[in-house]
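Questions regarding the structure given below will be posed in turn.
As you look at this complex, bear in mind that one protein chain is not there, while each of the others sits in place.
All chains are identified by letter, namely A and B, in their written order; residue positions are counted from 1 within each chain.
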C-alpha cells in the first residue's frame, strides 16, 4: 500500500506542513521507522530522535519547528498515529462474541454476551468474566478467578484460582499468573512445602508479555499496579508489590516480598533480591543485580548495582586497570632507584 | 477471619505461652508475616528472624525462651503450622477423581479410579498414572511417560515421551519436561541435529515451578534427585544430573552434562557451564557465573564465580579503585619531585 502524505493527513484529521506528495508505505515507531514510513512524536523525551529517524514524515503536535521533513500536525499525535496504523494495517479483528463449542465452562459460570471464549478454553467454577472480555484458545481460568472488562488473554494463558485481573489487562501467550510461590522450610535434611494460600491481583491497563511467571502470595496478595507493563519471560515472586506505571523489561527477576514504587523502570535481565524497596521513579540498567533498597529517582547500574555515576567511574577505573598496573610497576622501579641513590649514606 | 490465639492453639493441639487473647487474622512465613499474623519456627537457622518478625505470635517447639511475644508450643511446629494454614485458608480442594469428558486418553491407558484427569488433557499411548495422581486441564503426557503416586500437574504442563516422574512430584503450569537437548554438530557451513534419544527422570518429592524447561538427555537420562525444589523459568540442559534436596532459584541456567551433588543451593539467575561438578552442599550467589567445578561445601560468588571471601575482597578492592588511582597519581608526582631533587647531582 502506497498513499501520499496528503491522503494520510486527510484520513487522520491532520494538516500537512511541507511536501504532501511524499509517498508513505507504512507506519512505525520513531526509532524503528525506515524510509517511506510515517512516525510520530508525542513525548518530548523522544525529540532527539527527530534528527535521527529515517522516517519520511512525522506526526507532531501543532506549531512544531521545521526539521527538514514533511510533517502532519494534529493536537494529539498519538491518537492520530493510531488512526494511521489502522489505515495501513487494518483494524485487528476482534473475535466475534460467543463461547466456542469445545470450551469447557463450569456450571454456574456466566459469560457476558459480548465476551469471547475460544476453543478448548477452560473456566473453572466461580470464574467471572467482565464485559467484552476475550479469552483465546486454550486459556485456563481457575476457580473464582476474576477477569475485568475488556481483558484480553492471548492463547494458552493460565490464570490460577482466586487471582484477579483489572479492566483492559492484556496477557500474552504462555504466561502463568498465580503459580505457587517458592516457599519451603528446612526440616532436618529435607525441605517441606509452605502452602501458598494467597493470590495475585493485576491492576487496570497492565500488559504482561509471553511466558511470564507471577507467583501467588504465601498469604495475602502479589500485586502489579495499574498501568505497569511487563515484557516476556519475567519472573515475579510471591508477595512482590509493583506500583503503577512501571516498565519491567524482558527476563527480569524480582525476588519475594520486594516492593517497587510507581514509575520504576527495570531494564532487561535485571535481578532484584527479596525484601527490599525500590523507590518511585527509580531505574536500573540492564543485567544489574540489586541487593539493597534504592531511593526514589535513583538510577542504578552494575553488579552489585550502584548509583549510575559511581558505577560509571568504577567502570572507567576498571578499563584503565592494566595501565594502572604498568604505572605502579614503573613507580616501584623508580622508587627502588631513588632508594639506591640513598644507599651509600 | 479473626480468632484468638487461644482458639488457634486448641485447633492445632498446641499450648499458649503468654497472652492467649491476642487476635490472629492469618498465617505467614517468619519473614513475610505482618502484624496480626501467626508464624512458626521449625529450623534453628531461622532463629535470628524471631527478633525481626512482625508476626503477632509464633509456633515454636517446647520450652522456648521468652521473645516478648505470645507463643504456641507444639513438638512439631511445622505440622502445627500446616494445621493453622488449613484453619485460615481452608483445605485446598482436591479435584474429584475422574477423567473429564474432553480429555483424550489413548486406548490402553488406564487411569486409576482415584486419579483426576482434567479438561483437554492428553495422555498418549503407554502413559501411566500413579494412584491419586492429578493431571489438570490442558496437560500433555507423552507416550510411555510415567507419573508416580500423588503426582500433581497444574494446568498446561508438558511431559514428553518416555519421561518418568516419581511420587508426589509437583509441576507448575507451562513447564516442559523432556524437550530435545540442544545438540548439533557442525557440518561445513550448517548445523546437523544430533538426535536426542534419552529421557528425563524426576525423583520423589521434587517440586518444579512454572515455565521451567528440562531437556531430555542426548542418550541416557537427565536427572533431578529426590526432594529437590526448582523455581520458575529455570533451564536444565540435556544430561544434567541434579542431586537430592537441592534448591534452584528462578531463572538459573545449568548447561549440558553438569553434575550437582546433594543439598546444592543456586540463587537466582546463576549460570553454570557444561561438563563440570558442583559438590555436595555447595552454594552459589545470585547472578554468578560458574565456569569451573566447585568443591563440596564451598560458597561461590561473582563473575566469574570465586570463593565468597575472595569475591568479597575483590569487590571491596573494586569499590576503592577510583581512590587507588588518585593515590597512585599523587605518588607519581611525589616520586617525580624526589627525582627532581636528585637531578642536580
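In this text, contacts are C-beta pairs under 8 Å (C-beta built on N, C-alpha and C of every residue); 3 or more make two chains touch, one makes a residue touch a chain.
Quantities reported herein were computed from a predicted structural model and do not represent experimental measurements.
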Option from A:15, A:43 or A:131 whose C-beta touches the chain left out: A:43
Options B:29, B:243 or B:256, residue touching the unrepresented chain: B:256
Chain not shown, touching residues in chain A: 26-29, 31-32, 34, 37, 42-43, 45-46, 78, 82, 85, 88-89, 92-93, 100, 102, 118-120, 136-138, 154-156, 170, 172-174, 205, 207, 209-211, 227, 229, 231-233, 245, 247, 249-251, 263, 268-269, 286-287, 302-303, 315, 318-319, 321-322, 324-325, 328, 331-332, 335, 338-339, 342
Interface with the undisplayed chain - residues on chain B: 102, 104, 120, 122, 138, 140, 142-143, 156, 158, 160, 174-176, 179-180, 182-187, 189-195, 197, 211-213, 215, 217-220, 233, 235, 237-239, 251, 253, 255-257, 269, 271, 273-275, 289, 291, 303-304, 313-314, 317-318, 320-321, 324, 327-328, 331, 334-335, 338, 341
